[in-house]
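One structure is given below, represented as structure tokens, and several questions about it will come after.
All protein chains but one are shown in place.
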Amino acid sequence: MDDKLNIVTTFLHNIIVYNIPLLYGTVGEITIEKSGSLNLGVEGTMAVGAIFGYILGCYANSMLVGILLAFLTAALCGLIFAVLTVTLQANQNITGLTITTFGLGVFFFVGNGVKAVSWPAMNNYPNIQNGFADLPIPGLSKIPVLGEVLFDHNILVYLGVVIALVMWWYLKYTRTGLRLRSVGENPAAADSVGINVRRYKYLHIMLGSGIMGIGGYYMGLNMNGSLSSSCWTNGYGWIAVALVIFANWSPAFAMVGTVVFGFFNTLRVSGPSLAGAFPETLGWLAGVPSQLYQALPFIITALVLIATSVKKSKHSGQPAALGLNYFREER
Amino acid sequence: MRVHIVKREDCPLLKKILLIVGAVALALVLGGLVLLAMGVNPLEYYFKMFTMGMVGNKIAYKAVENYLKILVPLILTALGLSLAFKMRFWNIGGEGQFIVGAIAATAVAFQVGPVLPTPVVLLLMCVAAMAAAGLLGLFVAALKVKFGTNETLLTLMLNYIALYFLTFLGETKADWNFFLNPDSARPTFASFASLVSFPRIMLGKFGLNICVIITVLLGVLVYVYLKRTKQGYEIAVVGDSMGTARYAGMKVSTIVLRTVFLSACLIGLAAAFKVGTAGILSTSFTDDVGWTGIIVAWLAKLSTVGIFLVSALIGVLQYGSTAAAATFASVDSSFADMLQGVILFLVLAADFFTRFRVVIAKKEVERHG
Partner (left out) sequence: MAEPYAVELRGITKTFGPVVANHNVNLNLRKGEILSLLGENGSGKTTLMNMLSGIYTPDSGTILVDGQPVTIASPKDAKRLGIGMVHQHFKLVDVFSAADNIWMGAQEAGVVLKKDRYQKIEEMAKKFGFDLDPRKQVCNMAVSEKQTLEIIKVLYYGAKVIILDEPTAVLTVQEIEKLFGVLRRMKEQGHSIIIITHKLNEVMEISDRVAILRKGEYITTVDTKDTNEQELTEWMVGHKIDLNIERPKMEKLKPLLEIRDLTIRSDEGNVAIDNVSFYIRGGEMLGVAGIAGCGQKELCEAIAGLRPIESGKMIHKGENIVGLSPKEILAKGISMSFIPEDRLGMGLAPSMSITDNMILKNYNDTKGPFVDRKAGREDAQRVIEELGVVTPSTETPVRRLSGGNVQKVLLGREIKAGPNVIVTAYPVRGLDIHSSYAIYNILNEQKKSGVGILFVGEDLDVMMALCDKILVLCHGKVMGVVHAHKTTKEELGLMMTGSLDLTHKYEDKPAGYAADTLFQEEGEEK
């Protein structure tokens, strides 16, 4: 019986471990979209954060350096996006897609370039290795099952949750958050009361991109540093874009969404072992094609999109000016 | 003195061209600096890239054949997307439509390939691919027309749903799954190249695939369709002012549905050409053509002629970098993606100066008009 319990616990634990990058990506994208910009460059931005964060973090043998550089390099991608769409009024969809092309290009170029010389293996950098080790929260982690599932994780998991909570609070309960939302809803109104629309957009596009970058870094560490062309899990950035819709533009719901989407993601990997442990109740899991799990986040989001539009839902958190550039002298 | 930005309606064509050429040149210089830093002579690299390794190559015609293989789906996809974009319908579902089109074409190839004559099979493949992709587009358009569903995000989701469906077909061994190679223990896609494949016209050693000719013809057709036909006129009016289109008695919903269907059909046809030439599916066979197509259509400002030109350039970048990578082993082929990104960033930036005018405030303005 213990074995079975272990399998369940591991499964639940893994939901969090493997899907925290989604949370980072989603919270980052929400931060950006709340300013009225639709950045489709999540995938590329996360990739840039991943490669620079990992390599430079290893070279410096410091996780803090890794986090910072992941954040900064990704924020630079955000800066490019902001310059092009906010100042130079370029189309947001095209710019976002280009960020993805560019970001993945940089990822492989730098990655393969470094690999050609010598790839830093995570095991050789004790500070990184230890920094990413699980950090049980005293007391709470002793709770049976729940303790291991929720309170026995590496520091970046906690950081992701903290960032999500802080962003939730920031958007909802601070005045800067209120102003940010006004920029995304009606930039002309925000402008007319003296809010610096451009500055808000720049800062939050960069902040959001930076948060995504940490998510990319997490992926690199979680793969034990085996970042390579075959290991880069294509699609996390896109799932994040979907998750934003699923979470109705709320960082708090993004946590719920991460668990829901993560559940399917993890089931893909753990399905067979669960089926083995509970042949009577969960045996059917073995027969479910893994691609269905991969597609489910997108299927669910598509359904959410359709359902909200059919219902003409008024409670949508989608910023009214999402995807539209603001030009003050528009006539 | 303060800088101040105003919209402009007219920008001389020459200035536009100069700006774009300047942007591309600047991007190449930036890329060149990266190459220099790696100890590679940028001139040699670019020469190899832009000539696609054909100079001094005995089998240069092969390079042209392969280059055209990249070009055909890209042009057709961008042409298709441009139809929808002209109406301000942001179909970014090129990937998904391309995939379902290819699956449909492949299914036809396997099912009727062995029994019917090749030309009929090829025709059926095209029709099936167009129908499958078209219906997927129609589905989104219908939701958009009826409920105002956000087409950008929905087509985005459908891209991945289609992709994982393709992966499912490619990785699931089962009796019903005729897409796979029955002789292989591991699931791999089966080839139908021996059954059917698009014919080539041999010009000496060089084989001109019939798809190339059809693509050029379709380009002319799309051009005429947009510029000369009533339906093309309707697309232009709907894209320019939906209110005016309604006012003129146009059935806007019908026009949107029809155009998005056609848009997706072209993408489906692109997929049929791609898979019908390769003779086999693969999970990465799209080469991101759905994404690149969006960028091509946009850079070309939705002009049909422009799409051919921009596709040709992007094709050179993509194919040329592979060719250059063969010579310059130290430069990864992903350099092209990066370079492409930088080129696009700078072109997007240059575009600003064609749409806006930067003026220095506090000068006397003469009155006219």
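Each chain carries a letter (A and B) given by its place in the written order, and its residues are counted from 1.
By our rule, a contact is a pair of C-beta atoms (placed from the backbone, for glycine too) under 8 Å apart; a residue touches a chain by one contact, two chains touch by 3 or more.
Not measured: the values here are computed from a predicted model.
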| item | value |
| --- | --- |
| Options A:I30, A:V106 or A:A190, residue touching the unrepresented chain | A:A190 |
| Omitted-chain contact residue, chosen from B:L43, B:A174, B:I201 or B:A248 | B:A248 |
| Hidden-chain contact residue, picked from the options A:K4, A:K142, A:K311 or A:R328 | A:R328 |
| Which of B:R8, B:K146 or B:K205 contacts the chain that the document leaves out | B:R8 |
| Touch list for chain B against the chain that is not drawn | 2, 4, 6-10, 228-233, 236-237, 240-241, 243-249, 361-365, 367-369 |
| On chain A, residues whose C-beta touches the chain left out of the figure | 172-179, 181-182, 185-186, 188-196, 314, 320, 328-329, 331 |
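One rule holds for everything that comes next: only the chains that are shown with their structure count from here on.
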| item | value |
| --- | --- |
| Euclidean distance of C-alpha centroids - chain A vs chain B, Å | 28 |
| Complex contact set, residues of chain A against chain B | 38, 40, 80, 83-84, 88-91, 93-95, 97-109, 112-113, 116, 235, 238, 241-242, 245, 289-292, 294-295, 298-299, 301-302, 305-306, 309-310, 312, 323, 327, 329 |
| Contact footprint of chain A on chain B as seen in their complex | 5-7, 38, 90, 92, 143, 147-150, 152-154, 156-158, 160-161, 164-165, 167-168, 171-172, 288, 291-292, 294-295, 298, 330, 332, 334-342, 344-345, 348-349, 351-352, 355-356 |
